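Before we start, here is the structure in question, set down as structure tokens.
The complex appears here without one of its protein chains, the remainder shown in place.
Per-chain numbering from 1; labels A and B assigned in written order.
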Amino acid sequence: MTSHPSGPLLTVDDLRVTFPTRTGEVQAVRGVSFTLGRERLGIVGESGSGKSQTGRAIMGLTPGHAKITASKLEFDGIDLLKATPKQRRDLRGKRIGMILQDPKYSLNPVMTIGKQIIETLLAHEKLSRSQARTRALEMLEAVQIRDPERVFGLYPNEVSGGMGQRVMIAMMLICGPEMLIADEPTSALDVTVQLDVLSILDKLVVERGMGLVFISHDLRLVSSFCDRVIVMYAGRIVEELPSADLAQAKHPYTQGLLNCLPTIGTDRHPLPVLERKAEWSA
Amino acid sequence: MSVVEQTPKPYSRDWLLSDRPTSRQQARLGRAYVIWRRFAENRLALLGLGIIILLLLVAAFADVLAPHNPVQGDLMNARLLPPGSAGYWLGTDDQGRDILSRLIHGSRLTLMVIVLVAVIAAPIGLIVGTVSGYAGGWIDAILMRITDIFLAFPKLVLALALVAALGPGIENAILAIAVTSWPPYARIARAETLTFRNSEFISAVKLMGASPFRIVLRHVMPLCLSSLIVRVTLDMAGIILTAAGLGFLGLGAQPPLPEWGAMIASGRRFILDQWWVAAMPGFAILIVSLGFNLLGDGLRDALDPKEAGQ
Partner (left out) sequence: MKMGKLTEKTALSVRDMVVTFNEYVALDKVSVDVATGESFGIVGESGSGKSTLLRAVAGLNRFDEGTLTVDGRTYDSRSRDKEFYRTVQMVFQDPYGSLHPRQTVDRLLLEPLVIHGFDNIDMRIARALDEVGLGAGFRFRYSHQLSGGQRQRIAIARALILEPKILLLDEPTSALDASIQAEILNLLEQARKDRNLTFVMVSHDLGVISHMCERVAVMKSGQIVETVPVEALEKRAFSADYTRQLLVASEGFRRG
């Protein structure tokens, strides 16, 4: 909850991501600025808002032909824009982790789960195989997988979506990163499983004092999980507020997003529809 | 998407790229234009297209372009003249016939072979493949086993056997080549059909009460067309070579027809001293095959279904 005493973990200032296309340039992110301490920050937006591209730019995973500029993009004092690819690789996994949406696509299908976790570990730390294996099993237990020995030897397609996501979390947290970027980590999961995975994430983030960037389209979920919320629209931030204050959101887009969701108990027919104003994307 | 202030002039670039087409024709032409633009960005593909257009023009205007008679030569004075001789730019063969004129007229034969083979083999392959892929079950099994039988033989060997059975001649050669060409098209069509068979848009059409016949003909086949077109174009080179091979063996076009393969065969005897008799038709085959390969590659990039969306 409190920021790191010596400054924020992540500083983003005027981040811009532009893609060249046949019909001209597409600006996916247009001047996004925020800081992250050891806290949970949610980035909420609909498709096309630029939220995923923001996360990828921080990780250095934007496709090569895109142009990324920022006045400042720093992680713990390290300038991410000037960092060499090797430096970036060293950061990834060891100090910054990223969890993606669908474990079906983000886990290597031809490697067993145990092997993948060990590989991540050995890429960043010098350990013997048996030490690595012990660490991997410990990590699987930490994500509440009851049968870590068995799951260790399974392939990703042999486990359910929820378990796959837990494996993903284990793999990303095993080197003890200080910051985690989660891009729609629970969107592909069933609603009851979502809560399980989120509570595991909750526990680990608190235990390790990590900073978390939680990217999602689900405003309610993000506001219940995170400390602060940033709302993005058309590549820009339109609102930034503490989750507790969500009901007092000022920007009409945020208000519109909150109001247009059907919930049990509210009976509005027809549902209030979001009227997009041109000035929001100016 | 911006709103168009004034209606663009019909057939202009803006009209074609409009995001509010007002007729089927405009939509279709617009899409064709986008595909053309993508194709035209590829220099090599344009080169391939250029070669093929040249082939078509040469074949169309053969009578006008050819300086000499292709089948009757000047045995007395013009036998085995080298390239660059007066009036005989590519030289003459052993019967005193101008090689350039023979090549020009031979382009008609080449074109006839390619077009007929494509027109026969591609539809057969498309129908067999889509029916097989969509129906599944024993229909699929039987049709695919038949396809496998044809695929098991090397193309040239099978064509050879057929021509030997039917008798030499260019029509039989065309038939033989067509019969050996359709199986890969069936395979492609089937593979494409399988990817679409269970998609929701096919389910939606089933739910309207469309008969399987209608679904295959009007919904599945159009989706297989781009892959098939690319494959057929890339195959053209092989078809030319097979026809040339049959011609070379004396089983394709019969003398005095100026078929390029037969020209190479007859020039074989003098290849050491009068290399041009065999080499010139060889170059012609090389250039045309190259043209089709480049065209096919360009088409594949332009018609890529993932990009066909833009």
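Just so it is clear, contacts are C-beta pairs under 8 Å (C-beta built on N, C-alpha and C of every residue); 3 or more make two chains touch, one makes a residue touch a chain.
Quick caveat: nothing in here was measured; it's all calculated off a predicted structure.
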Partner chains on view for the chain not depicted: A, B
Options B:64, B:208 or B:272, residue touching the unrepresented chain: B:208
Listed residues B:20, B:43 or B:269, member touching the removed chain: B:20
Residues in subunit B touching the chain absent from view: 19-24, 26-27, 31, 199-201, 203-210, 214, 218-219, 222-223, 305, 308-309
Footprint left on subunit A by the chain that the document does not show: 46-47, 161, 190-195, 198-199, 202-203, 217-221, 224-225, 256-257, 260-265, 267, 269-274, 276
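Keep this in mind: only the chains that are shown with their structure count from here on.
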Distance between chain centroids, defined by C-alpha means - subunit A, subunit B (Å): 51
